[in-house]
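All protein chains but one are shown in place.
Letters are used for the chains, namely A and B, taken in the order the chains are written, and counting of residues starts over at 1 for each.
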Amino acid sequence: MNTNSSNMMALAPNTSNKRETVCIFGTGDFGRALGHKMIQCGYPVVYGSRSTQISNLIPKDAEVLSHAEAAQKAAIIIVAIQRQHYNFLTPLAEILRGKVVVDISNNLKLNQYPESNAEYLAQLLPGARVVKAFNTVSAWALQSGALDASRQVFVCGDDMEAKQMVMNIVRALGLTPLDQGSLLAAQEIENYPLQLFPMWKFPIFLSLGLSAFFFFYCLALDVIYTYVYEKNNFSFFIAITIPNQICPVMALILLGLVYLPGVLAAIIQLYRGTKYRRFPDWLDKWMLCRKQLGLIALAFASLHAVFTLVSPIRSFVKWRTSKAIISQVLNNKTEPLDTTNAWLSDSYLALGILGFFFFVLVGITSLPSVSNSVNWREFRFVQSKLGYVTLILCTAHTLVYGGKWFLSPSAYKWYLPNIYMLSLVVPCTVLVVKFVLIFPCVDKPLTQIRQGWERNPKYSE
Amino acid sequence: MNTNSSNMMALAPNTSNKRETVCIFGTGDFGRALGHKMIQCGYPVVYGSRSTQISNLIPKDAEVLSHAEAAQKAAIIIVAIQRQHYNFLTPLAEILRGKVVVDISNNLKLNQYPESNAEYLAQLLPGARVVKAFNTVSAWALQSGALDASRQVFVCGDDMEAKQMVMNIVRALGLTPLDQGSLLAAQEIENYPLQLFPMWKFPIFLSLGLSAFFFFYCLALDVIYTYVYEKNNFSFFIAITIPNQICPVMALILLGLVYLPGVLAAIIQLYRGTKYRRFPDWLDKWMLCRKQLGLIALAFASLHAVFTLVSPIRSFVKWRTSKAIISQVLNNKTEPLDTTNAWLSDSYLALGILGFFFFVLVGITSLPSVSNSVNWREFRFVQSKLGYVTLILCTAHTLVYGGKWFLSPSAYKWYLPNIYMLSLVVPCTVLVVKFVLIFPCVDKPLTQIRQGWERNPKYSE
Partner (left out) sequence: MNTNSSNMMALAPNTSNKRETVCIFGTGDFGRALGHKMIQCGYPVVYGSRSTQISNLIPKDAEVLSHAEAAQKAAIIIVAIQRQHYNFLTPLAEILRGKVVVDISNNLKLNQYPESNAEYLAQLLPGARVVKAFNTVSAWALQSGALDASRQVFVCGDDMEAKQMVMNIVRALGLTPLDQGSLLAAQEIENYPLQLFPMWKFPIFLSLGLSAFFFFYCLALDVIYTYVYEKNNFSFFIAITIPNQICPVMALILLGLVYLPGVLAAIIQLYRGTKYRRFPDWLDKWMLCRKQLGLIALAFASLHAVFTLVSPIRSFVKWRTSKAIISQVLNNKTEPLDTTNAWLSDSYLALGILGFFFFVLVGITSLPSVSNSVNWREFRFVQSKLGYVTLILCTAHTLVYGGKWFLSPSAYKWYLPNIYMLSLVVPCTVLVVKFVLIFPCVDKPLTQIRQGWERNPKYSE
């Protein structure tokens, strides 16, 4: 008899034209939403519930039975109940023996329990084939079929066939299953929906800390110093002038920090003479959050651009402009065009615009859909080559803008350097080291090391 | 005999190394494109045609036979013919009995016929297993293999196995099948490619209507009033000044309208004491178009930003600036810096820039690829928390900008308020109600209701 002609059919060997029955324990929000979607996709659904009185919220066409009766009707049981009520399942252990039991629960906190809910369920039901799935999908997304919400369903379990059955259901619901391996992965899968941008935490705290430091630095130099020595109340600088000093400085430093781990890694590899030893942990972590650092730098750069463009509209700037013109008139002299000044002003603006332009280009290619549609070589070309072009342009922009003040004593209020001088330290270091690294005499051994060559081979193939 | 070792093989049980033959009725554009792609992917293709004379447009390697002969050669028949010619299939009903017949037709108008084309086909061929598929794919996308065009193929049908066979072909062609359930869904699938942004219609008409109203409101107050009472012809305000008043007002109102249904829903839930009753229809629809409202608001905000930044370049603004400076000179007095004014000007600019910044952030996360790569908690954090930050900043921006005029009689031309005052009604209402809703005494019962608690439980589980 050869009726199991297609993949789906195999799960319902008796009738060739029907999907297998699925049992759902629990008639809460998620249980109902999941059942509703499954019925839509052709699965007969039977609910297991304490009370078998049919509520009008339960999808039509679904049966409601006691837990034991419902479980007997299906090969797959979805447990849509919170972990604290799992112990009611213990008496059902015998009925659930050999069946596929799907844990879809979530916790309220990261690592709330010592073991994952799915592993706990597997302990309670030793004979059942426990699979973790569906916990990352929201009831709302199931109901509305919104394309927006993530359609990825992480699946894990120790039983390969059970996992496969669940993945087939996931596909039939129009979602994308992602096999995450054995039930050990359940902890991670359960933590996933509780995460709040874990990769962004360190870069954001770093940015906030640095910004706060620079804010008080600027406040001291620009507002307090001026107030103390020049008796001018420039407290309104807090709104735009100071943010517009912090933003470019942060953008440049963070952009430097994106490329610093790369050159550090190259130095370490050159020193060790092999690529087959792990980098120190801090460097690994740093390298993994380069994308986030870069995007925050782009955010600061964008703010800097808008803050700069807005300046001619500012009341203070208008006042300063008209004061300058009036003083020229009253002194009855017209200043001729200072060509050097025009050159400097235009070139730092042009460098800044081009740097920002390339920065935005690199930012666009880090959008998931764009980076998915380029190959590895193209991705590296944009992120590395164009990234360095951005770094060079932005550093040059800062140097041309502030270069003339490096030698001027008035730039060192209270003997402290202006913050744009501080901002140049990291990017200049990166550029100088990178410049050394691309010399042939350094680049050649590095390339060899990266292709697998070892100066002192310890491991034979 | 156990040769059906893999999924694909099952469909061609005799030869273990070949895909099953597919028959295509019709040699029009789409039939040819589909056949071409299928041959590329390893399917033997046979065309059923009125005339069996081989045209050089039909892909090489494809056979062309009469309809009856072609249908006998394959288990799957793809009908690439327009609905009005379907009746020629009636004599073939016996040959097509038990075969998988795929309807790929589209109509020219929404709901052109009482029943969908696929259901009509199923009526004509009672013994055939009709599946709807491929109608959303364009011939051009099949030929060029463009990654751009949507790769989703909606599939529906009453026969599970037939549907599975079609979905396997879809996957083999490198496309993504999405099971939409029974043949009842065909109507919706046939309407899909005829839709033109259905979710956007209401938000766009609302925006156009409101914009037109505000345009005439501004025209009256700024151009006609000035012309009548001050004899100044400011008709050129139509180009930039008035749009730059409408845009921020529209952005703020629409942003308020994005968050208004949320607080209304909370009030209704609190009043009813349960979340298990449907919201009124208008509220449901409103909630479903929040994303569209928000993106239109972002578009208006962007236009406002550019219109504002462009102002120093405007001929009129340059003239006004020089007039002000010249009058100062001629009166021989230099105005000192008005610190309050500088504070006000800088803070509303800074608030606006930050509000716009967060608005763009929220907008970026509503790009499909970005929202697909964050989990539910992160998505809600951005859309709700950052969204409210945006609303607060933008409302504050407007308040600081126009605050001083609320008490000035000159702001009420013809006893009408200026439009930015009107724009504050919706966002301020939302913010005030939201502020009340986050008080613990209100927030606690609301949270309980949202977790399933009911004040007057009517439904038992």
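A few remarks follow.
Note that in this section a residue touches a chain if its C-beta (ideal position, glycine included) is under 8 Å from a C-beta of that chain, and two chains touch if they have at least 3 such contacts.
Small disclaimer: the values here were computed from a predicted structure and weren't measured.
Only one of the listed residues, B:R97, B:K318 or B:K404, touches the absent chain: B:K318. Within the complete assembly, A:T321 is the residue of A:N232, A:T321 or A:T447 that touches the hidden chain.
Shown as candidates are A:S51, A:N87, A:Q123 or A:N341; the residue that touches the absent chain is A:N341.
In the complete complex, the hidden chain is touched by one of B:F307, B:W376 or B:Y420, namely B:F307.
Of the residues in subunit A, those that touch the hidden partner chain are 1, 4, 7, 10-11, 13, 147, 159-161, 164-165, 168, 178-182, 276, 288, 291, 305, 308-309, 311-312, 321, 324-325, 328-329, 334-335, 337-339, 341-347, 349-350, 353, 356-357, 361, 366-379, 381, 452, 459-461.
Residues of subunit B in contact with the chain left out of this view: 2, 4-9, 16-19, 27-29, 40-42, 49-51, 53, 55-57, 136, 138, 141, 144, 147-152, 172-174, 192-197, 233, 235-236, 239-241, 243, 299, 302-303, 306-307, 309-310, 312-316, 318-319, 322-323, 325-327, 329-330, 367-370, 372-373.
The rule we apply is simple: only the chains that are shown with their structure count from here on.
Per-chain CA centroids place subunit A at a distance of 24 Å from subunit B.
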